[in-house]
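One protein chain is absent from this view; the other protein chains keep their places.
Labels run A and B following the written order; every chain starts at residue 1.
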Amino acid sequence: MIREKDWRNVVFDVFNYGFIALLSFLAAAPMLNLLAISLSDNAAVMGGYVTFLPVNLTWENYAVIFQSPAIYKAFTVSIQRTVLGIVISQFLTIITAYPLSKAARQFKGRNFFMWILVFTMLFDGGLIPFFMVIRNLGLLNTIWALIVPGVSAWSVILLMNFFKEVPQELEEAALLDGANHWQILWKIYVPLSVPALATLTLFAAVWHWNAWFDGMIFMTDPNNYPLQTYLRTVVVDLNSSNLHMDVTKIDMLSQRALRGAMIFVTTIPIMILYPFLQRYFVTGIKLGAVKG
Amino acid sequence: MSTKKISRRDFLRLAGLTGGAAALAACAPKMMETAVPATEAATEAAVATEAPALPKKAADLLKAAGVPLPGSPEAFKGWETPLPDVPAGYPLAEPITITTARPTDSEVVFLPKGDDLDNNVWTRSMAALFGVNFVNKLTWVESDEQAQKYNLAMAANDLPDILQDVPDDIFVQMVEADMLLELGPIWDQYASPKWKAAVEAAGAEAWRYTTVNGKRYGLPHVHDAGHDDAVLWVRKDWLDKLGLKAPETWQDVHDVALAFAEAKLGGPDTYGMLACNEFRKTWFGTLDPLWCSYGISVGWGSFGWSKAADGSLEYDGIKPAVKDVLAILQQWYADGVFRKDFYAIGPDQLTPDLSSGRVGLQFNPVWGANRASVSNTGADWLFLDIPIGGPAGRRKQTQSPWNNGRFCCPKTFEHAKEWIELTNWRIELEETVGTRMHGWEGINYNLKDGVYESTDADWAFWTVGPLGTRTGGNHNPTILGEMINHNITEWEKIPADQRDAFQAAQFADPVSVLRAKATAYIISMSQKEGLVDEFTGQPTPTMQEIWSDLVDQETEVCLSIIIGQKPLEAFDEYVANWKAAGGEQVVAEVNEWWKSIQ
Partner (left out) sequence: MNLPTLFSPQFKAYLQRNWMLYLMLLPTLVLFAIFAYYPMYGVVMAFQKFNPGLGFDGSPWVGMANFTRLLNSPTFPRVVSNTLIIAVSKLVTGQVAAIILALLFNEIRVVWFKRVAQNFLYMPHFLSWVVLGGILMEILAPMGLVGKAQEALGIEPIIFLGSNTWFRPTVIITSLWKEAGWGMIIYLAALTGIDPELYEAAAIDGANRFQRIRYIAIPGIMPIVILMACLSLGDILQGGFDQIFNLYNPTVYQTGDIIDTYVYRMGLVDAQYGIAAAAGLFKSFIGFILIVVSYRLADKYAGYKIF
């Protein structure tokens, strides 16, 4: 890209970098605060003395966490469901988005199928019937209850739009060469949509990693709880049960340092996923294809 | 000495002396008399129906099964935990399994590592002694989750055998759907005389919350009397520093609070007294003693209902006395007694104020002491009587101890008899003045050179209701108070060097001594000073329509008046609107319900 040594550009750059730096710090502040809390002495935390630096540095909270077998179990379950979930949902999303990205003239019935998908984004029958389906299929307390329902119409629509951007000539050329739709999809569309796929993978991964409600409802054995569900049993959400406090729960309130460490430990793994995916967010792939 | 605090539960689950039986609470002698005929009757019945089965020695059964015994009789400064005899017919020749639904969370800790809710020393003991295996089918951490899971279990028609703390609305629905077992007659047949005496002493109140159409569908989850009741806590060291005496009237409270706020003894953000946007009754920083001293009962989120002079029920939220209290609170807020933004925060945001020492007065139940000890060295908290000064005298909000939830069973449950008999045995062991059940050595506590040290694992959390459990449970509201009182007084009499390790530990930690004393005091006062919300039925039809709207308006009006956004007269306008919007219809319906249960 051509650089211009215009004074306006310098000003803009200074402003840009400074502004972004400020925003980044503001955004990162709660996490940094949590990190400091997790490394601090609990009494200091309870007294409100901890801001961004640990007070009375201690590793005890992390020690407690990593000594408990429950968290490793929960980690394993979460990793299982995330990996399986990503693989399955990405595959299904890809093969569903492709036909739908064809124009209605080309693919009869396309609009009908499209609206079937859209409808499900808005209407649902509630928890009880869904639970009964899972139960009747024998999926309760298995990892499949957390994975199988995981194709999101939203992702399909997004990917479909990215597919639409792929130039028609590529497909026509391939058809002339005798390729069938399967080959066209995997050899042309998918490689050209890497940024989109990376994005969707990220979204799917985050969704699976952060999901706690399904784990709570479908895993009847607490040993099978995924990470965030397990986290809830430790970090008590006091707001929703605020009507009738039990004295013993109040003791849990006093463990802010431990809770901070818990949150940190369960959030870090997913947060570092994005940097790995960042290298897929590159330009120019499409371009090369057309030229070639 | 370790800083592990001795939980109130520990202190309370204690026993008396092995020798001081004569000085025990009144119920003891009676228990002895009535117990004998029961065992005789049981033996006779056993003789009549099958081969004679004598009560077995619990210790023998446990040893035979390889399960450790509770207590530390051999250890230096240890104690013995005498176990009652296992009733005839147990352990069952063919073991049974009872499934449960109960709350659990990270405070429920197991030792040795590897144990869990279904497999720990308590469950193993129950299996060895009774042939009963407890298997947990449903757990939850908090009430929304519990409601979801109960609903799903109902929809799937797959309920565990013992359902803990079935909430009011779900209970009614279960009864409507005819899913519950009628526990009343079964309890009548098998409960021990001691248990029956305790329940009968409470009269109709005991079964009020588990009865529908005259049938008893559950066992009450009984809390100790005054469990959630508040007392006034004050920073004694601040009082001393400022040369003030302990507040006795509401005016005193106001003055002391202002003095605290001005002196800024806790830093620049010091203020007088805890309060939050739950300005009626809440679990932390409640204000109910003020309301009740004016005769206004408060529920959890709205006002309550009290008996009027003519025997009907009236809603306290529209009484003129509410204005008096609002005026007081308005004045206090303007003067700076509360924190400036108290109306924008909830009770959980108040706990840091306490632990960082920013406040000097609080109304709280027993746990006021606990919070205070966390990070505040030098803080010296004292608990006091509720101040006097309102027309109703010294009152505070209380709740019937029989109304803490209920244990229900599905119709398909076949072993209610065994459950009740098992509980009979447990009452003898855990809830008798003079027992010494403190758990298992090496599991719940350690004895090192005669010094008691509690581990994090609380055995009561592993038990299945109606006694023990993660959220408490007794067979009788006063037993806790009786046991504490007995121990505080009896053990203090023993010379310090002759106490065993557990007894010595009770007096070693000033915070738990304080809490114990507060507990005993509160229990004794709850009968005299407690004001009860009399409406404990299901929401009436009009209530279902409009009550949540009315409560929203009530809260908005009250808070606006307190913070000075609206004048006191706005209350009158609100009351008129309330009546017109259907409030009077609600009162009529509530009174219909009231008449129906007289």
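We adopt the following convention: contacts are C-beta pairs under 8 Å (C-beta built on N, C-alpha and C of every residue); 3 or more make two chains touch, one makes a residue touch a chain.
All values derive from a computational prediction rather than experimental measurement.
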Touch with the omitted chain, as defined above, among B:Ala198, B:Met543 or B:Val590: B:Met543
Selected residue (touches chain absent from view) among B:Gly346, B:Gly393 or B:Gly442: B:Gly346
Sole contact to the chain not displayed, among A:Val151, A:Ile188 or A:Leu227: A:Val151
Sole contact to the chain not displayed, among B:Leu219, B:Leu422, B:Leu559 or B:Val575: B:Leu559
In subunit A, positions touching the absent partner: 1-2, 4, 6, 8-9, 12-13, 16-17, 19-21, 23-28, 30-31, 33-34, 48, 92, 95-96, 98-100, 102, 106-108, 111, 113-126, 128-130, 132-133, 137, 148-149, 151, 154, 156-158, 160-162, 165, 180-182, 185, 195-196, 198-199, 202, 206, 210, 235, 237, 239-240, 243, 263, 267, 270-271, 274-275, 278, 281-284, 286-287
Contacts of subunit B with the absent chain, listed as residue ranges: 147, 151-152, 154-155, 157, 167, 169-170, 173-174, 176-179, 269, 277, 301, 339-341, 343-346, 348-349, 352, 358, 538-539, 543-549, 551-552, 555-556, 559-560, 563
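To be clear about the criterion, only the chains that are shown with their structure count from here on.
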Residue ranges of subunit B in contact with subunit A within the complex: 7-9, 104-107, 113, 116, 137-139, 141-145, 148-149, 151-152, 155-156, 227, 278, 282-284, 300-301, 346-348, 351-352, 355-357, 365-367, 370-371, 374-376, 470-472
Residue ranges of subunit A in contact with subunit B within the complex: 42-44, 46-49, 69, 127-128, 131-132, 135, 216-217, 220, 222-223, 232-234, 236-254
